[in-house]
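I am attaching a structure below and will ask some questions about it afterwards.
Here the complex is missing one protein chain, while the rest keep their positions.
Naming follows writing order (A and B), and every chain is counted from residue 1.
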Amino acid sequence: MALPALTPQYVLGLAALLVLVVDAFTPTSRKNGLLAGLTALAGVTSAGAAAWLYAGGAGRTTLFDGALAVDASTSFFTAVFGCVAALVAVASYDYVREEPHQSAYYALVLLATAGMSVMAAANSLVTAFLALELVSLPAYALVAYLKRDAGSAEAGLKYFVVGALSSAILVYGISLVYAATGVFGFAALADAVAGNAHVTVLGAGVVMLIGGFAFKTASVPFHFWAPEAYEGAPAPVSAFLSSASKAAGFVLAFRVFLLAFPLAAFEALGIPWTLVFAVLAVVTMTLGNVAAATQTNVKRMLAYSSIGHAGYALIGLAALSGPTSSDVAVVGASFSHLFVYGFTNTGAFLVVALAERWGVGRTFEDYAGLARSAPVASAVLAVLLFSLAGLPVGGGFWTKYALFLGAVQSGLWWLAAVGVVNSALSLFYYSRLVKAVWVDAPDETGVARERPTGIYAAVVVAAVVTVALLVAPDVVFSWADAAARALVSA
Amino acid sequence: MATFILGLPYDSNVQPTPDLWVLLALVGLPFAAAAATPLVARALGNRTAYYAAAVAAVCFGLVVTLAGTHGGAAVSWVGPLSVSLGFYVDGLATLVGALASGVGVLVFLYSAGYMRGEPGQPKYYATMLAFMGSMLGVVYAGDLVVLFCFWELTSVASFLLVGHYSDRRDSRYAARKAMLVTVGGGLFMLVGFVLLASTVGTYSLAAMLAEPAATRAAVERAGLLLPILSLVGIGAATKSAQVPFHVWLPDAMAAPTPVSAFLHSATMVKAGVFLLGRVRPILVGDHWTEIFVALGLCTMLVAAILAVCASELKELLAYSTVSHLGLIVAGFGFTGALGSETAVFHILNHAAFKAALFLVAGIVAHEAGTRAFDDLGGLRHDLPITAAVAVVAALGMGGVPPFNGFYSKELLFEASYEFAHHAGGLAWLAPVVAVVGSVFTLAYSLRFLAVFFGERPDTLGHVHRAPWSMTGPPVALAAIAGVIGLGGITAALGAPLAPVESFVGWVVGATLGPEAAGHAASFHYYLPTYVSPAVVMSALAIAGGIVCYLRWRTVRWATRGLLGALPVLRADGWYDGFVYGANHASTRVQRALWTGHLRTYAAWTFVGAVALAGFGYLATGIAVPTAGPTLGAGLTIILAVAAVAAVAAVRAPSHVAGVMALSVVGFAVTVFFVLASAPDVALTQVVVETVTFVVFLVILDKLPSYYGRIERSRAARDAVISVLVGGLVTVTTLVATDASPDAIATYFVENTVEQAGGHNIVNVILVDFRGLDTLGEISVVAMAAVTVLTLIVMRERGETP
Partner (left out) sequence: MSDAEVVLALALGVLFTAGTFLVLRRDLVRVVFGVLVLSQATNVYLVTMGGIGGVAPILGHGGTITDPLVQALVLTAVVIGFATTALLLVLVYRTYQEHGSIDLDDIQGAVR
């Protein structure tokens, strides 16, 4: 059966409307479960549709007069977004139970997911800008969603202002690129940049665009919002933003730079943009990991580490070198890193959500000895954190390894070396949390903990997928490979 | 091993290749058993130990069935990375694999007594089993990546085991220290592996070991021999606790004693020397010898001195383990068969006597309630069997003939003498250091034994006999050590212990470089009956050791003084310094960058944008065009109005005044759009501007009239940033307006009427050509509406703030 190429996007958009409609017609008492179920179902369905589209082997489909182009990378990332949205929705079932306006919450999650999947299909700078806004606005709102929580509103505000500035920078960059080329479409841009006469304008525009993407991916220099937004936001929203939204920023960056700004043409112009990404990758991963090292607040530690991971994923753009095979390898590594990260990081934040629900507090000391009262959640947390650190207990090992390997193969030894040192540094703080949970003794033992079904299911699924990706990573790697190929050799 | 007991030769070329399924079962079984442990423990309680021992016994059986085979077996794992789940079986793997599973059986049995009634048993046994599986994975790995995976898993398992007594601060500190050092070293090793694989073109160890000479040639051609050697060496040195990475091992003694016996003497720390043996055929050469002989002998001496300073049983054994690992590393360091024989034979001997001694220490601590030397003595009456075990094992450790450690130490002396004889010069340090180290080794071995002899301190209360489950395993280990020792006597009498000799010979064969191959099966050891340099060195070491022991107080005073003068020997500083430095740097970065002030973030965002654009200009080489004003008077005036109004907004004395100034900016921009031939944009702008103005006034009505004073210093800094941004924009505008778009969207001009039937091109674009973008725009507005509603009514319905 051949599905329309935009099925996942349709599913998400319609589900968002459906959530709002359902809200109007159901009694308050049972609404939350229904809405969460609908959202999760939409996420899974869109991911399934994306997988179906990929398995169907359809090549590149251009839609709406070239505004959108659906290829293997679209389906790959749509699957990531769908899965993360489903996990977040399932976990939110318990988390937002006491909050008002659940329908708006779920609808915003779905709309943001739809926006992300449009980002993954964007084929012109205008569409890219719109999709970015489509993701950003619900994100601001979701961060500020918590009722009577001063931190939530404050975080939303700060996120918003920095976001508004970044999007101004992005628009500025788009206009500069347009000034130099006179076109917005990626394919037309690729033709127009070759031998372009307005090198200065083009160069400034390109770096401004990098700035816009850096905001979305929480990379240096537009990473400042991340720790506070993630900390102030409801934990499932932090999971959503730091996994899915970040991946969306990356897929857009990859699309723009691989499809619209071919490296060869830019090197001929004297604008080696890979260098910018290499510098940003180093600074981003180092800054994130160094700042995370002494955090005493778990959520904040995860937030900083999420900045570090953006640095790793940037290697995919920094280590492009020209030959198709090595470019496909490194881009594919970055893609699969974002895939695994989608599950692992979401799971880690959801464990925090679980802890928040139990009221254990926010700091490492509060988590001490959690393994006694909640062994399953603690085991899950240990697996997820070690996988984030790149130890071979989860799929994160393969993807980090593939990234560093890609960097080495492109001759960027130093980048791989910095990455390895950073991995060691990240183990430094991840191990502190694992130590707190498993080794440190609690003040009191034997607290009976409730088991919120939704969050438990979500974290266990996240951990199982993470481990499964260590044992059998081939499925994801080959999909990521196809996705990378679709962009590199387009 | 069944075959080796029958005395079959191992060096024949007809050994069958191993069966992949057996290997998968061998490595997978402990993990599966670990996963099932929580359930099993619920049923068995304190007897879970026997379940774990049974699993280890099955593994040992599988190791034995694999003992006659040789070669690799692999199944594809990660296609795109060309990593395969590859295994490799040879003598070295069989030796260390047999240690991991065999000592495992004994340690599990011992745990049945030692851990009886302790809390946290399921976690303990599950982790121990997982550790055993990881160790077997390391040993049988036939692929570099697989080796690395299991290597790091052993560190993770060790982390949980060292931290077992979670209520103790030292054990929490030690757990993290052990993991950070070993995992960090593992990462260096991984980089070395990647270099190795990228020069050779494969990750398969089996393939590399099949062609060691060609592999080495490829590495040398690429000029990467030294980097690879150093990186892999760091991995091995951290795992095997070589100076200066030895700092984690003594602290790791905070673990339960069976863990120390298993991980920190017999198996995990052997992973490092195993790695050296594994890559030795490929990398052995001059650099190899320089690095590892120096590293090993230095470690041997320093750790022996530290062991003399130890004040309790386990600390002494920990430093002694470091010292003996140094001996093994040095052994592998020497080129040729003699070095390999030293290392391989000592791996076997050390595992036997050191595991026994740890278990003895555990019995003493368990039954006497203390491990401090000052509180212990004369225990031979209370613990006779344990004392006998201690005698056999400690004399083996001290290298006294005819106990087992003597023979491998003799081999070391021989190898170091030949090395020095061959190389001359500084190389003569090697035998000297080996002898001096051995002097201290014997001294502390005797000190250990003294716990069982001499006067019994009055403070020592009643000491129980240990249960059989605890004495049995050390007796078995001591028996093995004793038999190996006796083999030397019988060999001198003309009847060598053939199974041990041929087995060790087989293992040695697996670690030889291409130039020494063929030496394999001829391993012999015996009590020397003639005078040779090595015998003289042994005699010196033993005499020195006895003298040192007799002058124990002086020696200890001297060594402690040395340590006081040279604290660098303990080397704890670098780890603590690193941890402190990381914490410090992190706190500072954090304080500087994340102040919690929105303006800090905004300022950095602006600075970042300026820096990015500045970089763009620098990279492309900017030339600011010079040109006069070409805009018409109308545009010039309206732009001036906008600029003045913006400045007014900055200086506005109240919110309302600011809004007024702002709306002047907005309407000036509208007029600009009209003059700039953008009527549609202007229309939209008018509507938006009006509504914004109204919304603003509504909101301002609800907000207080706060209007903070501007501090001078802050204003100056902000002004600098603002001017930077403004300047950048000015330059950009100059450059950009100088460039003319190459292709004004002629497509739309040509097709608007034909395809869409409209004359207003902008409108047609919005509703027709780029209808999708407009849909997105509508979605954004709709979403903003939903959000605004949600946020506004959030507090207003139901409760009041």
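Heads up, the rule we're going with is that a residue touches a chain if its C-beta (ideal position, glycine included) is under 8 Å from a C-beta of that chain, and two chains touch if they have at least 3 such contacts.
Being a predicted model, the structure only gives us computed values, none of them experimental.
Peer 1: One chain is left out of this view; which of B:Ser76, B:Thr554 or B:Thr684 touches it in the full complex?
Peer 2: Spelled out, the listed residue whose C-beta touches the missing chain is B:Thr684.
Peer 1: In the full complex, which of B:Ala214, B:Ala558 or B:Ala603 touches the chain missing from this view?
Peer 2: Touching the chain that is not displayed is residue B:Ala603.
Peer 1: Write down which of A:Ala24, A:Ala150 or A:Ala264 is the residue touching the left-out chain.
Peer 2: The single option touching the absent chain is A:Ala150.
Peer 1: For subunit B, which residues lie in contact with the unshown chain of the complex?
Peer 2: 595-599, 602-603, 606, 624-631, 635-636, 639-640, 642-643, 646-647, 649-650, 655, 658-659, 662, 665-666, 669, 672-673, 675-681, 684-685, 688, 691-692, 695-696, 699-700, 702-704, 706-708, 710, 718-719, 721-723, 725-727, 729-731, 733-738, 740-741, 744-745, 748-749, 752-753, 759-762, 765-766, 770, 773-774, 777, 780-781, 783-785, 787-788, 791-792, 794-795, 801
Peer 1: Contact with the hidden chain only, please: which subunit A residues?
Peer 2: 126, 129-130, 133, 137, 140-141, 144, 148-151, 153-157, 160-161, 164-165, 167-168, 171-172, 174-176, 178-179, 182, 184, 228, 231-232, 297
The working rule: only the chains that are shown with their structure count from here on.
Peer 1: Would you mind pulling out the distance in Å between where the CA atoms of subunit A average out and where those of subunit B do?
Peer 2: 27
Peer 1: Considering only the defined contacts, which subunit A positions touch subunit B in the complex?
Peer 2: Against subunit B, the touching part of subunit A is residues 13, 20, 63-65, 67-68, 100-101, 104-105, 107-108, 111, 115, 118, 126-127, 130-131, 133-134, 137-138, 140-141, 144-145, 147-148, 157-158, 161-162, 165-166, 169, 175-176, 178-183, 192, 197-208, 210-211, 214, 220-222, 224-225, 227-228, 269-272, 276, 287, 290-295, 329, 332, 369, 386, 391-393, 397-398, 401-402, 404-405, 408-409, 416-417, 420, 423-425, 427-428, 431-432, 434-435, 438-441, 473-474, 477-478, 480-481.
Peer 1: Using the touch rule from the top, collect the residues of subunit B that touch subunit A in their complex.
Peer 2: Of all residues in subunit B, those touching subunit A are 77-81, 145, 148-150, 152-153, 156, 159-160, 163, 166-167, 171-172, 175-176, 179-180, 183-184, 187-188, 190-191, 194-195, 198, 579, 582-583, 585-587, 589-590, 593-594, 596, 598, 600-602, 604-609, 611-613, 615-617, 619-623, 732, 735-737, 739, 741-745, 769-773, 776-777, 779-780, 783-784, 786-787, 789-791, 793-795, 797-798.
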